[in-house]
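Omission of a single protein chain aside, the complex is shown with its protein chains in their original locations.
All chains are identified by letter, namely A and B, in their written order; residue positions are counted from 1 within each chain.
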């Protein structure tokens, strides 16, 4: 899955989608994942980094990742078709 | 290396009318202890869900209510409303404090007797008393509050051959300016029905009319309504005295005082808007004192308050089972508490607190129970920190009605514990088992 190209993220956790005009704020975890996604890191790499740094089980992270993707889709921040065709 | 605390990633759309963390944290402070007993240890020991009742809180509520009335009026008696919560342990706390029993069925009557309440301290209310129930009440010299003429018809033959007059009151309904008018119970004041019932009782010569009873509604949020009720009751009592030479010993103003729960559809939270028991006491006692009773002849004032005395002494502990996203992206949280054990969630927006530490991010969620039923909704919309499965929650102010109106449906009913004044935990009702449910079931031979 890929973030839409022109999504603007700020250091303080704000996200602006210039295509739709929507703004979002995210928690610290959301901000760091978004940054990684913008840098083109793969899902598996992002997850590995989180597991190394944070106190969370792989199972929990997998469930939350699915939820995260649903949130991004709902927010219209993903390239169309980039997740469904995974 | 110590790992960092994890929080699941979450983004929130920023909108014009956004609910925000400043407007929404209400009620979601972590609530880890009930009377210094850790929520976690309670769930571990007695399972989840679990009802918890605080004895300390009950006694505090009772004493505050008793003080509110007794400092303003010379003769006050509380009678514990059994239907609000008839766990024997709970009833006995109230009886220890000095409450009589107020029952509305033969079943509740038996419970009161079983709890050692003397017959003459049991008030028997309700529209559904059977002949057998009435006979028992007559034999025990209880206070029978007559609801309709059929009941009077049942009662009169039971008095044949008695060498004493059973004590009765009538229930009176009236317009106190509150909606809805509870005119389905008792005899109407305004149209003269109550007075006609009084005449019938007095003229029968077989019953002793000792009191008058009313109960104007439930969750009454205005003290003025009680002022109206007290003045109409007083007028009726004085009329009995002057016109019938019938001395009315007590006025039972019933209950109906609200707890501080927030009703669905209310704009401001109940904790800020509900009148206090002192406000109600001031209105009721002030009205009675000014009503024109002869000197030193004020009737005993009986109160049957239930909800007010027990609601906030009850907690319901539960566990998060799962989170999921609904089709519109809204978060849904599934917990192990269903509406079958939390009836009051149909009319209250119950306060829900996480029982564990949490990070500051909150998300709006709908809380569903575990029943396979669309109506199983505990809160339609509440802002909570990001909970995960296995986290515990505490639902507040559930002491009234839930432990009597709960039903066994789909799942079994949970245990109930009492935390005493020394902060010791006692199991006062064990969790239901399959055996309990099936013990009085029978299978016909051909279906075995």
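The rule is simple: a residue touches a chain if its C-beta (ideal position, glycine included) is under 8 Å from a C-beta of that chain, and two chains touch if they have at least 3 such contacts.
Everything that follows uses one rule, which is that contacts and distances are computed from a predicted model.
**Q** Could you tell me which of "Carbamoyl-phosphate synthase large subunit", "5'-Nucleotidase", "Glutathione import ATP-binding protein GsiA" or "Methylamine utilisation protein MauE domain-containing protein" is the UniProt name of the chain missing from the displayed complex?
**A** This omitted chain is identified in its UniProt record as "Carbamoyl-phosphate synthase large subunit".
**Q** Any idea which chains on screen the missing one touches?
**A** Looking at the complete complex, the unshown chain comes into contact with A, B.
**Q** Have a look at B:268, B:434 or B:447 and name the one touching the chain we're not showing.
**A** If we include the chain that is not displayed, B:268 is the one touching it.
**Q** I'm checking contacts with the chain that's been left out. Which of A:10, A:39 or A:57 qualifies?
**A** The single option touching the absent chain is A:10.
**Q** Given the full complex, what residues of chain B touch the hidden partner chain?
**A** Residues 12, 14-26, 179-180, 265-269, 271-273 of chain B touch the chain that is not shown.
**Q** List the chain A residues touching the unshown chain?
**A** 10, 12-14, 16, 23, 25
Everything below uses one rule, namely that only the chains that are shown with their structure count from here on.
**Q** How far is the middle of chain A from the middle of chain B, if each middle is the mean of its Cα atoms, in Å?
**A** Each chain's C-alpha centroid was found; their separation is 48 Å.
**Q** Over in the complex, which chain A residues touch chain B? Could you list them?
**A** 15, 22-30, 33, 50, 53-56, 60, 64, 67-68, 70-72, 74-75
**Q** In the complex of these two chains, what residues of chain B are touching chain A?
**A** Residue list for chain B touching chain A: 3-14, 323, 325, 328-329, 359, 361, 388.
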